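What follows is a single structure, and I will ask about it in a moment.
Just one protein chain is left out here, and the rest sit where they should.
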Amino acid sequence: MSGNPHRLSADWTGRLVDRSRKISFTFDDKRFTAHPGDTLASALLANGVRLVGRSFKYHRPRGLVGIGSDEPNALVTIGVGDKLEPNLRATQVEVYDGLVASSQNRWPSLETDVGAMNSALSRFFPAGFYYKTFMWPQAFWKHVYEPVIRKAAGLGPATTQADPDRYEHAHIHCDVLVVGGGVAGLAAAKAASETGARVILAEETHRLGGSCDIGGGKIVDDAPLEWARSVADDLLASDRVTVMPRTTVISHFDHNYVLMAERVADHNPGLIAAGHPRQRLWKVRANEIIVAAGALERPLTFSDNDRPGIMLASAARGYAKRFGVSPGERVAVFTNNDDAYRTAIQLFEAGVNVPRIVDTRPGPDSSLIDQAKAVGLRMSFGSGIVGVKTVEGGKHIDGIKVAPVRTSGRLGEPEFIPCDAVAMSGGYNPAVHLFCHVGGELVFDDALQSFRPGSTTERLRVVGAANGIFNVQSILEDGFQGGEHAARASLKKRPAKAKLKAPKATQSTEGPLEPIWFVPALGAKNEGNKHFLDFQNDVTAADVELAAREGYRSVEHVKRYTTLGMATDQGKTSNINALGILSDVLDTPIPNVGTTRFRPPYTPTTLGALVGPIRGKLFQPVRRTPIQAWHEVNHAHFEPVGQWRRPYCYLRDGETIKDAVSREVLAVRNSVGLLDASTLGKIEVSGPDAAKFLDRMYTNMMSTLKPGRCRYGLMCSDQGFLMDDGVVVRLSEDRFLCHTTSGNADHIASVFEFWHQTEWPNWKVIITPVTEQWAQIAVAGPNARELLQSLDSDLDLTSDAFRFMDFKSGTLAGMPVRIFRISFSGELSYEIAVPAGYGMGLWDALLTAGERHGVDTYGTEALHVLRAEKGFIMIGDETDGTVTPLDLGLSWAVSKKKADFVGKRALELPEFHRPDRRHFVGLSTHDGNTVLPDGAQAIQINAERTSSPPLGYVSSTYFSPTLNRSIALGMISGGRDRLGQTVHFQAGERMIAAEIVDPVFYDKDGEKQNV
Amino acid sequence: MSDASNTFAVWRSGAALDAMQMQEGLSVRVEDRGDIGMLDLRLKSKSDIDAASKALGFDLPTKARTSAGTKGIACLWFSVDQWIVVLPRHQLPSVLEKLSPSLADTFSSIVDVSDMRSVLRVSGSGAQSVLMKSTSVDVFDGAFAPGHVRRVSFGEIAAAVHVIDETSFDLYVFRSYVEYALDWISEAAAAEATLQPFSAQGPVAV
Amino acid sequence: MQVAQGLASVCTEVFLKRFTSTFPHRKSMKRYSVVQLVKNAASRHKNWDRAWRAAEPKDEYDVVIVGAGGHGLATAYYLAKEHKLTNIAVVEKGWLGGGNTGRNTTIIRSNYLQPESIALYELARSLYEGLSQELNFNIMFSPRGLLNLCLTEHELRVFRRITAANAAEGLDTRFLSPEQVKEIVPIINDSPDARYPLLGALYQPRGGTARHDAVAWGYARAADALGVDVIQNCAVTGIDVKRGKVTGLQTAKGPIKAKKIAVVAAGHTSVVMDMAGVRMPLESVALQALVSEPVKPMIDVVVMAGAVHGYISQSDKGELVIGGGADAANNYSQRGSWPALEHTLTALVELFPPISRLRMLRQWGGIVDMSADRSPIIGETDVKGLYVNCGWGTGGFKAIPGSGFIFADSIANDRPHPIAEPFGIGRFAAGRMIDESTAAAVAH
Partner (left out) sequence: MLLITCPVCGIEGDEADFHAGGQAHVLRPQSKDPSNVSETELSEYLYVRDNPKGLHRELWHCGRGCNKWFNAERDTVTMEFKGFYKIGEKPPSEKNAKKKGGTA
């Protein structure tokens, strides 16, 4: 046979493919031809490729089972290099010219797979076998067993390159979201929009109509597809409706928040080149949701039911009708229900040989069966497939053995029926997944032998086959009613009697199905270990039985012990069959056995789409100060601080980071330096009760602060731990400006609001965060005053007029400024705030004016060194959420006069006054050239190294360029009482001795900052 | 204004924005509204609201998420006790001169926050689409009409949206985030990917 | 529609009849071994013992443990094994191991900061090393190494402090350079232009993972073999207290008398303790997680990135196992939710760009019990005979063997085990918090 051996004759062109055009694709490096409209599955089938993959555990050869997103077997890898994408279902991949596909989970090739040995050894790998072995010797798990298992597991390969494609997020709201574009969904969308609602109709595939093209029957007087077409046209033309094809509703979350994944360009890479994203994640908030997701057909559980060529009956006729492809030349049908007769009839009409319909029911009777009889199809009732004959190591089937199954459970005489494919049907399961994501309760439907939706607290209803209704007339009515009711509920219209009428439909009536969870097989095959339930994960009936027998009796235990339903299809087709078996094993009805939990997403969803645009430069914003551009041009080496990126230091030619930091420190100590302090948090607190309020917020007394003065303040949590520090400025009688650390700016503002609104709501306080209004520049160093004095100003900067801790506002270099004479470096220092728009101007002006002093700019690391030399604490270094102001020797800043402040009561706990608490101290290494490592642990003098907790640790450590020796700060148990003692620190192999000293290393009397 | 206003201008229309305006293939145009002044107004009583309205010459919007204004001065509702007055920067002193005395000795607050935020005017056929990709608001809600003000999460940042007309809105972002906002918009405004839900659509296979 | 009553049940019976020895009541547990496996293969797996009995409650026990999660089962096991108590029950409202133990991302490490934590978690980690052999159940402890990525200067200092604190306790944790990190995880984004350039990592070579379900099952099976009754589908609905002392409990399967009661109910601890009138410093909230589809090996170690809130490892089956943050508000819903996961995924795709083209397979939540200082609470309460072990929050899987060991010791000996002592519930009133959240205090 040449070309496409399984394409049907010209009358059956396949309604979705364009046979007049050809495109080509490769599968495992072999080139094939397809037609536009083909899926990879239909194209492979058309080309006679039956073997498309290997199973997870036993590497059994596998072919197509389904036709949609429930496909368990046909997983392929699409693309190469940075576009490589594993584990796609061939049934969903739309073929485009040049598509590159490969099979997975095989080595060296799909045809000859070494892993297939596992299949021969499958008896040694029952459910849970790995829990029982691989334990000896102890070290072997990590070094021998696990690496082998890991390599063997894992389906397809992942790319190692970054994803070149773009993804989007979009938000949308609607009155009614309809999930699924089958007859039920179309009816619901039509009714909802005609009732006046804004409607979204999302459909997973690229087309509307769902399975109505293979469901038979008539709507009004036409094929259901014609009705679907006309409704679709109306919906598409309406400006109240948005129809989204190739869009899977993946997740339903609380309060009708829904995620939908739209595959925008997967079917046509040209769209990406044209500027479209590859996929788009829709975030929907729907007032009402209608799930019309249809039903999923389940396989029958017979021995060797996983062989290539054995597929679901609805899929078999779907391939014929939609793609003009036959699953085989001789296709037997195996069923426990009437729907599969449609497959037999339609295949027969398409010219395919249907040698037998094997029906487990002893004497079924319905019009469909009559139709089948009428066209001359042969049936075996009360029979099952009791054996499958394969060739080429199980890659193709050659025929089936069919035998009557007697009421005793015994088999009658088997008959061999040659065939190369089997279409099987075990009935349908309503697609209840989305209904269950937010706690929807299921009920068991005896007629369907499946679960269907019960009650939910969400505004969500289920219609059509998803609701367990399979007859077209009833589906239409269910859809219309659901749509109208949902629309009325959303629009808050009165739930009057439904006005809209569903059109009349007819469909052959079906007889009842027979629940059959295990089809006996010939001889030894009855062990159940070839009766596959979960195809992808190779879980068999025997595994389920074994699990239950070993005590894993909860359905959730069975799932986890056997891995049933845990594969990429999440057991869409197989779970109910397993429940049936479990129910029999435990002798408990299925509803009591229950089902495992349904979880989002409905189908696996690309992480790229979930992340959307939030990557690369859009991943977590970088905040920029008004002076940021200057830092960038001037070789700042940055460090992330909160969302800011602050200069750590500025690198000059040939300098190391260390050099640069020391240069910057010395510039401040010897002349003058500039720091961009714009990131500091700034909060204005005003109102008649502002002072009273800040007395509560800070441990210090703020109400005694005079207007025009600054005070260093501490803030604790009510647990007593130090949370933040900063300078508070009293701008005027009833207006304060609170500075916070950069990383805490937003947090402290909201903490203020929280206390104000929830604890003291009647106090007259107004809190205005103004961080971004101001650029702030620290001018620090002995020449700071001179530098400022060289600029035009209306302010008297002389030391008597502008004292340490004074605040003044005025103009400087023609700019409106607020100047705070505060110091975090211990030098003469001013912090100058200007409206942010002037930030760069002021920076420039200061740089220019400072030229004659050799002004330098300094970054956060120099800032750290400078403050450490002065023994100032740094929030986050000296604090870690367990440290109190008392520990830090800051009790002078903890008011004893105030009756209450946040943290006061807790600070009175005896625990915080224990003499062995860790105190903030200086650490002076005996050898001044040795810098203590960050975080080094202090060990008791003379003591043997024991496991007893260390005395404390190094919290900050630097080489001080000013003092030309190392300095360190640390938290040492009872430290303040140990001044002068020596402690030791482990640094790698070395022990470093250091003396416990006062934390202030430089200018102990504070003369420098007071000049 | 002082000589430094130049510097101000230089920074405001930073390089990022120039690049943005030049970028081809976007469904929107983005302009920095430039030299505008902003006042953060906190009023706690009806009488103060009336006094402020009188001083400004129009009624402050008291309905949530609306705006009001006259002759270049707009007032955006931000909270039950907070408004942002937006005006040309050069008018700021004169407006303050009127406003401040009218609220003297009341429990209220006026803070000049002119430099705190950047205001971007986003306009063009893709404006609505940009909002859909950037915020969780219902842009098809009838309330989301010209004059509407809404604080939002815009991409990964906090912002406020002031709807100007069907195809444009002003975006208020803290100034440290403006580059991020521009980068975000240029990603969201890819012209080919403009979203137009709830309008007549092309064919979909059946 | 009526159901055709045909061959259904008969057919399965045929299948079931093949297995002659259904549900044997076992006297002594058969050890799992390769030999057993081969033997059983020969007999078509008809003779495997039950892993545990389907126990029903007796009238009275010396100790009743509430909650058959890892911690509860381990406690029972060590009570039986180390303290020779045999009249013990573990009562479980659902199926054993169905709580957080059965839904966690399985990270095991002991590189904590505070010495009290290090002692506890390292005891647990070291017990994990030999646990498969101890329990005769392969719990697949995989000390594949664990990286805490360092992405900010602040973290750099904190991690150095942890390295030193760990060294002081004799733990092997190291600080790695970005180059060393890249070598261990080649797909990591080490671009200097990254939003958070990689500064290195804290590395614990013997940190890793274990199979979550197997830990619960292994302890259950071993405890059962020592005579412990593991009673499933038996929710506790009341705790009887007389004169300040426990006397028994009310359950879905009737009243049970008990000399001591140990509540190990994770997210439900507040609810159960409330039955005895004890109020807890706990909040329950769903912690989110997800797995990707399985792929061939791409990440060989466990990676955590606190600064951007993401952590990831790859299971032996091939899924990427990804932990997200917790929901914003208290709940008992176990539902999957979105905001926390989106946040985590953006971080992980930024750190490991190639995972962008993989797909999320499933997401879920587990109700974790967050204590006020985020450290566990272990010990007796003000009600005599009422013990509690909870507050493990987002990180108690790694502690199971250690926690069970010291908790059993504390219960059996009526005094806190030295490692448990600092974790007593009294620490809150006293202000003696054990706080590991230094990284939360980022500031300048």
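Going in written order, the chains are labelled A, B and C, and every chain counts its residues from 1.
Rule of thumb we're sticking to: a residue touches a chain if its C-beta (ideal position, glycine included) is under 8 Å from a C-beta of that chain, and two chains touch if they have at least 3 such contacts.
This structure is a prediction, so every number in the text was calculated from the model and none was measured.
S.K.: Given the contact rule set out at the top, which of the displayed chains would the hidden chain touch in the full complex?
M.R.: A, B, C
S.K.: Check each of C:T173, C:N189, C:T251 or C:S284 against the chain that is not shown and name the one that touches it.
M.R.: Selected residue, touching the omitted chain: C:S284.
S.K.: Have a look at A:H169, A:K321, A:K904 or A:H984 and name the one touching the chain we're not showing.
M.R.: A:K904
S.K.: Who touches the missing chain here, A:E632, A:E759, A:D916 or A:D998?
M.R.: Of the candidates A:E632, A:E759, A:D916 or A:D998, A:E759 is in touch with the missing chain.
S.K.: Spell out the interface residues on chain A facing the chain that's missing from view.
M.R.: Touch with the absent chain occurs at residues 253-257, 283, 285, 438-439, 457, 718-719, 750, 753-754, 757-761, 899-900, 904-906, 909.
S.K.: What does the interface between chain B and the hidden chain look like in terms of residue numbers?
M.R.: Interface with the chain not displayed, on the chain B side: 64-65, 78-80, 82, 136, 150-153, 158.
S.K.: Counting contacts across the full complex, list the positions on chain C that touch the omitted chain.
M.R.: Spelled out for chain C, the touching residues are 268, 270-271, 279-284, 328-333, 335, 337-339, 372, 428-430.
The definition used in the following text is that only the chains that are shown with their structure count from here on.
S.K.: Using mean C-alpha positions as chain centres, tell me how far chain A is from chain B in Å, no decimals.
M.R.: The mean C-alpha positions of chain A and chain B differ by 32 Å.
S.K.: Would you kindly tell me how far, in whole Å, the mean C-alpha position of chain C lies from that of chain B?
M.R.: Those two chain centres are 49 Å apart.
S.K.: Any idea how many Å lie between the Cα centroids of chain A and chain C?
M.R.: 22
S.K.: Got the chain C residues that touch at least 2 other chains?
M.R.: Residues: none.
S.K.: At least two partner chains per residue is the criterion; list those residues in chain A.
M.R.: Those would be 614, 617, 620, 622.
S.K.: For a test of understanding, state which residues of chain A touch chain B in their complex under the given definition.
M.R.: Interface residues on chain A, with respect to chain B: 16, 166, 168-173, 198, 200, 206-209, 225, 228-229, 232, 236-243, 245, 264, 274-277, 280, 283, 285, 613-614, 617-618, 620-626, 629, 644, 684, 686-688, 764, 766, 768, 770, 772-774, 811, 813-816, 835-842, 844.
S.K.: Within their complex, state which residues of chain B touch chain A.
M.R.: Residue positions touching the partner: 2-4, 6-8, 10-12, 14-15, 25, 40, 42, 44, 107-109, 111-117, 132-133, 135-138, 140-141, 155-157, 174-180, 183-184, 187-188, 190-193, 195, 197-206.
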